[in-house]
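The complex appears here minus one protein chain, its other protein chains still in place.
Chain naming follows the written order as A and B, and within any one chain the residues start at number 1.
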Amino acid sequence: MDVSPTYDSFVPAVAVLVSLVATGLIVLSGRWPNLREGWTLLAGVVKFGCVVSLLPDALAGRAATFTVQESVPGVDLSLRADPLGVFFALIASTLWIVTSIYSIGYMRGNGEKRQTRFFASFALSLSATIGIAFAENLLTFLIFYELLTLATYPLVVHKETPEAIRSGRMYLTYALTAGLCFLVATAWIYLVQGNLDFHAGGMLESGLFSPDALRGLFVLFMVGVGVKSGLMPLHSWLPAAMVAPTPVSALLHAVAVVKSGVFGVIRVVGFVFGPELMAGAGLDVVLAIVAGATILLASMIAMRQDNLKKRLAYSTVGHLSYIVLGAAMLTPAGFTGGLLHMGAHALMKITLFMCAGAIYVHMHKTEVSQLDGMGRAMPWTFGAFAVGALGLAGIPPINGFLSKYYLGLGAVESGQLVVLGVYLLSGLLNAVYFFPVVLRGFFRPAPAYERYNEASPWMVVPLCLTAVLAVVFGLFPDLLAPIYSLASGISAEILPTFPLNSP
Amino acid sequence: MTELVHDYYAYWFCFGLLTLGLYGMLLKRNLVKKVIGLSIFQVSIILFFIIAAYKDGGTVPVLDERLGVAESAYYINPLPHTLMLTAIVVGVATLGVAFALLIRIYGKYGTLDEDVLIERMK
Partner (left out) sequence: MIPDHVAVISIVVFLLTAIIIPLVSRWGDRLPYAMAVAACAVVFILNAIGLPAVLAAGEIHYALGGWEPPIGIELVLDPLSAFFVLMISGVAGIVLWHSSRPVPAELPGRGSVFYSAALLTLGALSGMVLTGDLFNLYVFLEIAALSGYALLGSGTARAAAATFRYLILGTVGASLYLLGIGLIFLETGTLNMADLSAILAVTGLSPLLVIGIVFIVAGIGLKMALFPLHLWLPDVYTAGSTTATALIAPLGTKVAAYVLFRLLFFVLEPDWVRVDLPVTTVIGWLGAAGIVWGSIMAIAQDNLRRMLAYSSVAQIGYIALGLGLGNAHGFIGAMLHALNHACMKACLFLVSGNLRAAGRSQSIAELDHSLQRSMPWTAAAFTLAAISMIGLPPLAGFFSKWYLLLGSWEQGSWIFLAVIVISSLLNAVYFFRVIERMYLAGGAKTDDKAPERLDRHVNLVAPAVVLGVGLLLLGFANVVIVNFLIRPMLPGGF
């Protein structure tokens, strides 16, 4: 198949570097909080602009590339804004702006310490995330992937309590082990074929790897990206990391970090192995079973969590596997659905986390059982929460419905009705663990919360914005940004022919 | 079997010295005795070179008018001797540094016995 045409451009590099530069500026202007936050917002807007400017070319199937230099002999440290990369970068950079505004409100409202370190690490993580999105080859991907681990570590331990430090250790242990597995797999491919560039439909040269070798590689890769994407049994760092401040949970543990993991899964499935090799070695089934099990288990565990953020965390674990499962089906609708869900889940989960954060900052409540009647005091927050919750359960017209529809379609296409069953069952479970929150908030009587008492607008506006966006994208997926066209274009790139020729 | 002893007795002697030096260095508790062992060890290696250069019936490597330079087999090999001059200098320097360290240790801890020293360093 043809490689999509490319052209040289600085834009991908600028998109990565802008927040790296911002990191430096943030550290230097730590004494002037307004200036410091100004840098964050400025960088967010510039980054968003860069990514948007890449969008038309990505839709047209042309990819902007930028090569820094060789990182090891024969492999460049290079960026390539292909449709998948632009898709992910678009999600991340949009939500960064929203979260930045929100975190300003959150951090100031909460009187948190070390805000300079917080915002600097935040900006650095975004650089790493965009780098992951635009990485042209496995090694570049790995470099940014490890950078993301390092940049998010200070955020996880931000509170500096013994619990936070324990979580930080756990996070590092998981993430570094994963990185090493990825490194070994990358080294393996480098030695065998010398070429590490991602290629839609698979980069591995068939014939060079025996089926056993393929399975070995697959396991290494899946540990590598599975940790960040919360595949069970590699997920336990994620709930533990909820000790971090809520904006961190919102952006990183709902969007940047975990989505980098899922993005890695799609890269590995669609661009490293490719559908033919996956199906040929029976790897898709393995992946599907793991992902399916994760969906159901995580949903069940989520029901039992009283801590709101923990409940959201387990919900995240489950929804990440929606995407993985979508990719594992190896059908166009499955990929499209998975990609759409990547965006949809990001938007909805960030809403939910921001709501949880607003409740915590404003009311100092963290447990679900403490929320009785609070919806009347904070109608906007709880309204947004309801939108997110309904969306995740897959109720129209919110964008979660659309992605879930495509995922279900993929299941039908692949002929795996079990998968369809998993999706439906999990939708139900989602409803079971989210609706009590909304119900308690609005319908349980609580005299303390009769009067209107909403959180700071710095927090409420962003979370309402994302909730509205979720609805808009659910109704008109191509209205604001051609999300759907992009997603279906990517699946067509990965799966030029469907059904697959080989059984 | 006997020629192994007969022809190589000098080497065996050398080897014995080497072992003796190693023993002194590693097993003696007194630091000065360790230095003595060290010295013996070095000397044994110097002797090894000298023995290796020795030739039955050879003469000192100073030009002899009667023998000339054509037949180098009459002279013993001078190179190892010159090398060992350097090695001896190195050995002396090592002794100097070792004793300097020992003086420093003794001045502070008042002992040269390794066990006592370890005890007092705690």
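Methods note: a residue touches a chain if its C-beta (ideal position, glycine included) is under 8 Å from a C-beta of that chain, and two chains touch if they have at least 3 such contacts.
Computed from a prediction, not measured in an experiment: that's the story for all the values here.
Colleague: Return the single residue from A:V16, A:V86, A:I104 or A:L142 that touches the missing chain.
Modeller: A:L142
Colleague: Among the options A:E70, A:E205, A:D306 or A:E367, which residue touches the chain absent from this view?
Modeller: Touches the omitted chain: A:E70.
Colleague: Residue-wise, where is chain A in contact with the chain that is not depicted?
Modeller: So the residues of chain A touching the unseen chain are 69-73, 142-143, 146-147, 149-150, 154, 157, 160-162, 165, 168-169, 172-173, 176-177, 179-180, 183-184, 187-188, 190-191.
Colleague: In the complete complex, the non-displayed chain touches which residues of chain B?
Modeller: For chain B, the residues touching the absent chain are 22, 25, 31, 34, 38, 41-42, 45, 48-49, 52, 79-80, 83, 86-87, 90, 93-94, 97-98, 100-102, 104-105, 107-109, 117, 121.
Just so we're on the same page, only the chains that are shown with their structure count from here on.
Colleague: Between chain A and chain B, tell me the centre distance in angstrom, where each centre is the average of that chain's C-alpha atoms.
Modeller: 71
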